[in-house]
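A protein chain is absent from this complex, but the other protein chains hold their places.
== subunit A ==
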Amino acid sequence: MSTYDRSMALTGQPPKILSRNQKIATLIGMGGLGILLLAAFNVSFPNKGLWLTLSLMAISAGTIWFSWDAYTHKLPGIKNDGVWFKSISSKGLWGWMAGIALTGFYIVLYFYPEYLGLVKDGNNKGVIGLFDPLSRMLSGNPASQWFVYGTLYTVAILAFGIKFMWKYRHNRYERIRTMSVMFFQTAFAFIIPELMARLNGDKILNGGSLPYYDLKNVWPLNYYNFEGYRIKSFLSSGDIGFALLIFGILSVFVITPILTYKYGKRWYCSWVCGCGGLAETAGDAFRQLSDKSVSAWKVERWVVHSVVVFVTLMTTAVIYSYLGHDTSKYWLTKSTFLIGVASLLTLVFAWVMLFKRDQFKKDAIYGAIGYFVIIMALIGFHFFSGDGNVFLFKSETLRKSYSFLIGSIFSGVIGTGFYPIFGNRVWCRFGCPMAAMMGFQQRLFSRFRITTNGGQCISCGNCSTYCEMGIDVRAYAQKGENIVRSSCVGCGICSAVCPRGVLKLENGPLEGRIDSNQVLLGNDVDLMTLVNKK
């Protein structure tokens, strides 16, 4: 038994205490949070714009100063000293407290925004009221709980993004990737949609108004993108609205497959996506907490693929429910739509079964099950649906349960609230249907892989430990196998923390990408032939 286990302190025993600079930085950051907390308790601030600015500046400055002090006196290199001794990053008391606080915040945010000061018809109060001036400056409208959330989210990605870039300052892949997520969050998720809201009612939209649209947010992550009210707003907003709708469809069926083929799903998950952006920056301290056991992997595959089936059904049902029967009004009718969806799924299924069957093995059964569930349900839609009713449920019920279970509870409360307990990619790993669909393609049809460098692996386990997606990277590396896993988001940390330079993320020819043979170079060639015989 190691002796550090003997400590009775609930907080563990970090090898380093906070420096004076870090203490001041903590004080400043907490001060910023304190302003928000006071506002939440309805302390009325006289000059809201000023106090909000102060608060956000203090939070960012505190975070940035704290991390600057942590890394500036050190040489560039891997900075994981004491990760498992610190209470916050090893499921200690601070970790649990942070987890509970975050979870509480998400519950209030999703289900009780009135406690944050949201007033339906009238002036906002509380913390949402504090954000009104900023919201009016950007979009011209008063703030909502989502605006507050979006702002804090962006501040977190920016401040912790800077921290992350210092931490990995020797690693250009990590630095460039982080700049990318910071950019996409700030521009695409935050500023552009807010500014776009200013166009609503304008001449160029023919007087229509666009739905709030984060352009990089692709269906099925953006599960509501094709709901009736959004389609109506798109179509009522002139050429721009129509172009955005087309872009939304293209991004699912054209842009995503092409980029995933060329670079793997990392182009999205760890370079563009907002969920991924938060996980990689603010969540970086928790990446080692993901469960690497085989049983966790089994759960992961069932859960995440069930979500895919669920979201496909739900979206189909929702679109189906607002389409008409009459071809003369609009070319796309209920039945053409269903036939379209069914043939698309059949095509994908047939292609996989024909060309990729050998890579699929036992998993083929699961794939087939998922596929037939969907197809049967589609047929069910057709025969059992009345008006507004699809299959046995109302499409609205299906939509509402998805939005509640997956959209709120899974991606928000569990996905982010439980960062300090389950690791920073719980949502991406177990819940995100977009990640699952791209992962499916990544496994079967993409140039991306993590190459294992011959026989250099020493089985140390840094790669597996720091894999936020819970992939047991070492299991492949120590056999000399390349890592081609559908869940890999390409964050590059396994490669960074490897002390022997064994792993490299790269894009290359499909041929020989997945080689289940043991290729441990440095061995006798005859021996390797024998080892691989079975």
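Everything below uses one rule, namely that a residue touches a chain if its C-beta (ideal position, glycine included) is under 8 Å from a C-beta of that chain, and two chains touch if they have at least 3 such contacts; residues count from 1.
The rule we apply is simple: contacts and distances are computed from a predicted model.
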{"item": "Complex member absent from the view - protein name from UniProt, among \"Peptide ABC transporter permease\", \"NAD(P)/FAD-dependent oxidoreductase\", \"Membrane protein\" or \"Class III cytochrome C domain-containing protein\"", "value": "\"NAD(P)/FAD-dependent oxidoreductase\""}
{"item": "Given A:Q22, A:S60, A:S87 or A:N171, the one touching the chain that is not displayed", "value": "A:N171"}
{"item": "Touching the absent chain when the full complex is considered, from A:F45, A:W84 or A:Y261", "value": "A:W84"}
{"item": "Which of A:V303, A:V373, A:C460 or A:I514 contacts the chain that the document leaves out", "value": "A:C460"}
{"item": "Missing-chain contacts mapped onto subunit A", "value": "1-4, 13, 15-16, 75-78, 80-86, 170-173, 176, 293-294, 451, 453-456, 458-462, 464-465, 474-475, 478, 492, 495-497, 499-501, 504-506, 508-509, 511-512, 520-527, 530-531, 534"}
